[in-house]
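A single protein chain has been omitted from the complex, and every remaining protein chain is retained in its original position.
== subunit A ==
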Amino acid sequence: MIIGEVRTGLLRNSLPLPRQAVVDLLSLRPGRQVVATDRPINRTVSPDSIVGVDCTLATEPQAKARGIGTVVTHAVVVGGAVLQSSSRTRLEWVDYRERKAWTHYTHRRGVVDVLGNPPPVQVVNGSKRSSHQRDTLDLGAMCQRMLMLVQGRPQLDYKPGLRTQPTQLRWNATARKGARPAVHLHIDDESRRTVDVVVPPELLGEASRFCEDLALHDWLYTALGNVVEQAERDMAAGTDPMKLLGSALTLLVRLWMPGAHVDSALRPLWADLEDVPGFSQSWHRNVAWIRDQISMSTLTAWQDARTF
């Protein structure tokens, strides 16, 4: 089983960064390679940052659970505009009771040994809980640290082109032999989501990429929805929303490509999400609405200019 968290938000930069600037931005460790893919859209991934942990694992209902091992975190920039940070670790149930030498853990990157034999379902439920407990594994904190590290880098001009609310998506992926891949997305509140994924064991490694893609599109969807709401509020108050709508078009719209960076075996999961709740349809409706507003405003301006 793997548990993880992805935090998604806009880079603090007024315009999307060009490819090479993104590579510089994510070169967080000297000598370690940044991986960039250009098609169908630029997606750049920072080197992994590995953190050693020996702490309590959150469980629900409460059980005794200790985790020792390492957590992997990396940052992803999509289209030079959206920043994600993603932490994950594979949980392996073990029957020893005392911590072993660190070399036992350090050569298995991104694996946490689970001591105390808690029922897996209780560990999964615990990982979804949002409140922070002392000395308890907190993937969100590792994500946030990575986000802040990148957002403070000198390659940025620190002027976000659009004000948007970041989202947090907690996920868990369970391997089940012969299972058909399945996903369940739960919207907890305006910024928090939880995702349960079931995959056959050979696809477990691909789950993290899928969840990052899901988090990206869920964030885009939420951000554009908020832009439409803000524009309606501006229009009701007699304020011109064109700058806001223009920024949303420039920064967000071309990034919508569900499943583009996902392993083909997991792409059917996107088809399920397109059925319920149906992402793309409402996304395109919102985009069309924004374009309509801009066209109408252009038309009005043109007519005004003519009568003048």
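Basically, contacts are C-beta pairs under 8 Å (C-beta built on N, C-alpha and C of every residue); 3 or more make two chains touch, one makes a residue touch a chain; residues count from 1.
Heads up, the rule we're going with is that contacts and distances are computed from a predicted model.
Trainee: Tell me the UniProt protein name of the chain this structure doesn't show, selecting from "Probable cytosol aminopeptidase", "CobQ/CobB/MinD/ParA family nucleotide binding protein", "Sodium-dependent bicarbonate transport family permease" or "Heme exporter protein B".
Mentor: Its UniProt record gives the name "CobQ/CobB/MinD/ParA family nucleotide binding protein".
Trainee: Given the contact definition stated above, which residue among A:S27, A:T56, A:Q144 or A:Q293 touches the chain not shown here?
Mentor: If we include the chain that is not displayed, A:Q144 is the one touching it.
Trainee: Which one, A:L10, A:L26 or A:A58, makes contact with the chain that was left out?
Mentor: A:L10
Trainee: Based on the whole complex, identify which of A:G116, A:P166 or A:G225 touches the chain you can't see.
Mentor: From the options A:G116, A:P166 or A:G225, the contact with the absent chain belongs to A:P166.
Trainee: Consider the whole complex, including the chain that is not shown, and state which of A:G152, A:P201 or A:P277 touches that chain.
Mentor: Selected residue, touching the omitted chain: A:G152.
Trainee: So one chain is hidden, and I want to know which residue out of A:A237, A:V276 or A:A305 touches that hidden chain in the complete assembly.
Mentor: Looking across A:A237, A:V276 or A:A305, the contact with the absent chain belongs to A:A237.
Trainee: On subunit A, what residues meet the omitted chain?
Mentor: Those residues of subunit A that touch the unshown chain are 9-10, 12, 131-132, 138, 140-141, 144-145, 148, 151-152, 154, 157-160, 163-166, 230, 232-234, 236-237, 239.
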